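With one protein chain removed, the remaining protein chains of the complex are shown where they sit.
Think of it as A, B and C in the order they're written, each chain with its own count starting at 1.
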Amino acid sequence: MNQPTALEQILITTKVEKVMNWSRATSVWPVTFGLACCAIEMMAAGASRFDFDRFGAGIFRATPRQADLMIIAGTVTYKMAPTIKLLYDQMPEPKWVIAMGSCATAGGPFDSYHTVQGVDKIIPVDVFIPGCPPRPESLIYGFLKLQDKIMTSSLADRYKDIFEEVG
Amino acid sequence: MFKNEEMEINLGPQHPSTHGVLRVKLRLDGETITHCKPIIGYLHRGVEKICENQTFFQGQVWTDRMDYCSAVANNLGWAEANEKLFGITVPRRAQYIRTMLNEFNRLASHLIWLATHALDIGAMTVFLYAFREREDILDLNEAFCGSRLTTTAFRIGGLREDLPPGFEKMARKFLAKFETCLEEYENLLSENRIWKKRTIGVAKLSAEDAIALGVTGPVLRAAGVPYDIRKAFPYAAYAEMDFEVPTQTAADTYARYLVRMAEMRQSARIVQQCLDGMPEGPVMAKIPKILKPEVNEVYHATEAPKGEIGYYLVGEKGSTNPYRFHVRAPGFINLQCLPKMAEGALIADIVAAIGTLDIVLGEIDR
Amino acid sequence: MPTPTLSQSLAITLIQCVLVVLFVFVVVPLTVFAERKVLGYLQQRLGSTRVAGGHKGVTGWMNRGMWKWGRIPVLSYWRGIPGLLADVLKLILKEDVIPAKADKFVFFIAPALSMVSAVVVFAAISFVPGTFFIFPSWFPGLAGLPVSGGIADINVGLLWILGVASVGVYGIVLAGWASNSKYPLLGGLRSAAQMVSYEVPLAISLLVPVVLSGSLNFSEMAREMAIGLSAWGLVPQLLGFLIYLTCGFAETNRLPFDMPEAENELVAGFHTEYSGMKFGFFYLAEYINMTVVSALAAGFFLGGPWLLPFGLQGLFNHLLPAGSWLAGPHAIFFVAKIIFLLFTYIWVRGTIPRYRYDQVMTVAWKYLIPMALFNLLLAALVRCAV
Partner (left out) sequence: MTDPIVPQPEAAPEAPKGPYVYDYAASPQRQVVMPKTVPLPSRRTYLAEVKAAAEADEAKWQKMLADFETAKTKAEAEGKDAPKPPVRPVPRKDDNDMKTPWPEEAKDADLLLLQACLGAKVEEVFEQAGELTCQVSKDTILEVLLLCRDHADLRYEMLADQTATHYPAATGWDYSVVYHLTSISRRKRLRLRILVPEGFIPDSACAAYPSANWMEREIYDMLGITFANHPDMTRILCPDDWEGHALRKDYPVVGWGQRDIAFREDRGGMIERIALQKAGQLGINLKQPKAE
């Protein structure tokens, strides 16, 4: 499976997929969703000095239905977890998640009774960004990594689990 | 044939104008709010419990993350509460630097309030302008303690280090241009008809109600009560500073806007005085490496940008951890008045009410 | 000039339709892009400048600068344009969520209604007075036939525009209702009331050109308002223009009247539950409506395709010989006026806050309608006197 077969190489589907990936990577609209300290840095990343909009990610959509990306900016608590799961389920495919900051990554400093130790216990995460809170530059770097990931992703990979299940 | 049906609607926890994860349960009759109940706890991280299991020194990093918009003010309250618990006298230079950073932080916090409040009401450009100036303040933070937001600026007994070289120049440069920036915001908002229509007479809270509900900070001062802890119970170097406590009597959203804008001017004034009158000397008191208190309980309140932030500490003899660590968060108490402000108003007014309270869920839920 | 047969006129109409749709789908995405850019400049940032894919290959070419002169400071600001294509493509490729409790048929039909009514309005707007161009003699089948500047320059053009534009409201109301969700419902209700309220002063302010020109035909009205008055329509009709523009903001749900989709109150208003290209339709319909409103304003109050500002009219009359194959400056300056008005929309959005819902209604009923009626009365008196 490592080397594409001759048939796969000439198939036009790969090219279509490339264009699809390019369009998805270029226009990634995040959902307006801040949890804690990282949300302030996320806002700063959208503001004048850092300007998230340069990369096509400036249109923050208030409703998950129209968003492609969820930036989990802050601590996920036990009370909040079902809501985050619901929001994630409400987003239409294809969707991505950035876990911003150590809280969303692994609970961060808050090793306490009410803090979920990492948002990846609830929803699948594409990019983890360390820092407490990460600087806006880190967020932009993480976002560029996400773009790389989207550009190199393939439909077959994305739905491998489902395909395997179906058989 | 016709029947009146009330609609129940959930504002949040994910909503563009709840400033984080506040959830407000509204009952609407058309667009009018008949019942309003804020539900909090979506960011409850157990700060108090964690701090009770950490040493006194370690407690500071959690205070940063409570009210993340004004971490320095939280640090200051925490440091002073600890100093009260142990009976430490802080050197004068450290007091001045603390005062100055605290006022810079007040500016940053008020700028975030202005940005989000204006965005909630629909003026999106002010958001970007306010963040532009806030970045300069964060640069100052970064120069002093290496961090933008979660500063961990102070230590029990003083400061970890003196001001870095060049800080004063940076600060003066910022102050020189800040006045024009303030005028820029005011040009966009103060005399704007729509802004006035959206804020005057909206979310009123009389002085009696505010005091009964424990509301402090600019919300109380906008109701005509000149209660500012910096004046009433001076701490740090505020006793030596010459500043005014701006008040308004209208007690509505516009009055709070005016109070906060005036407060920003006063903060700039205090910073100027700190820079001019900065004393020389050490910045750290002589204290042992391990602090063990005697049996004591203290409640120390300081004036955070959002209101009175109080730290309640109980010291256990021979223990390095606080026996009890409790924070009187201004946002937690202030948010109680939201139903009073919102009931009977329109759905757009609750957005203004949430914005004008200047809440940060990190400190409300702790 | 030969009289076209039925099939020939059908073909010509088809070509006109294609041209107008082309215009719409060029101007509207560019407006979307301009919105991001202009807002960016108002807010001291750059706005979209890049596409995904790094610095190599086609995407690298896009990122370094679309054209050779992409490095020139002002022109390089247009580098984000390919991102528009990506936006549309992504919206098409996005999963199309239909909520389980939604009324599926209505949910499906609402964005189409919005979009179609917005585009169809353009049928009655003529961009060029008279003939747009004449097919050259070598053109097979249509040689020598004229193509007029609008699809259907009908006598009840204004009625058509107002009538069809109000159908678009149904799109919004139905979208709010069919989503079976609370925020969209509130948005739909708001939009129903707001649209109905603002259509009254809008129509009254448009009656003034009708009174002054004595016609309902778009191009005739535009000509009368420009040449008949020998000045821009807004010179005698400043009040009418302002009322019309205000109502235009409200009719297209733009700030400060974007009640149905007030993001900070109703999440995304009536299209909260819409995803993918259905949402894209609403998004585009809003901008098309903006273009329509701007086209009407430019036609009636800014001299339309007839008058150029600052005495440029005479210059162009000298430069271009009469009967040129392209009625160039007319179309170009009409479009330029439309673009200026679109810029005004974005400018206002970046500058002022949002009204509250009850204040929106107050503005319509207490101020705009009386003012519009007074204006109409004045115009009628002047018309009678003259």
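Please note the rule applied: a contact is a pair of C-beta atoms (placed from the backbone, for glycine too) under 8 Å apart; a residue touches a chain by one contact, two chains touch by 3 or more.
Quantities reported herein were computed from a predicted structural model and do not represent experimental measurements.
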Tell me the shown chains the invisible chain touches, ordered by label.
-> A, B
Candidate in contact with the missing chain, chosen from B:Leu11, B:Ile33, B:Ile50 or B:Leu107 | B:Ile50
Looking at A:Ala36, A:Ala57 or A:Val116, which makes contact with the chain not pictured?
-> A:Val116
From B:Arg160, B:Lys173 or B:Lys286, residue that would touch the chain that is not displayed = B:Lys286
Hidden partner interface residues of subunit B, rising order = 40-41, 44, 46, 48-50, 52-53, 84-89, 157, 211-216, 225, 227, 232-233, 285-288, 293-299, 301, 308, 310, 312, 314-319, 323-324, 326, 328, 332-333, 335-336, 365-366
Residues belonging to subunit A that touch the chain removed from view | 78-79, 81-82, 85, 111-117, 120-124, 161-162, 165
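We take it that only the chains that are shown with their structure count from here on.
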Among line, ring, star, complete and other, which one matches the pattern of chain touches?
-> complete
More Cb-Cb contact pairs, comparing B-C against A-C, go to A-C
Subunit B to subunit C: how many Å between their CA centres?
-> 45
If you average the Cα atoms of subunit A and of subunit C to get two centres, how far apart are those centres in Å?
-> 35
For subunit C, jot down the residues that touch at least 2 other chains.
-> 43-45, 263, 267
Of all residues in subunit A, which are in touch with two or more distinct other chains?
-> 47-48, 62
Complex interface listing, subunit A residues touching subunit B = 31-37, 39-41, 43-44, 47-49, 62, 64, 74-75, 77, 79-80, 83, 87, 109-115, 132-133, 135
Contact residues on subunit C for subunit B in the complex?
-> 39, 42-45, 182-183, 185-186, 190, 255-256, 258, 262-267, 349-359
The subunit C residues in contact with subunit A across the complex are 36, 40, 43-53, 59, 80, 82-83, 85-87, 89-90, 93-97, 263, 267-268, 271-276, 279
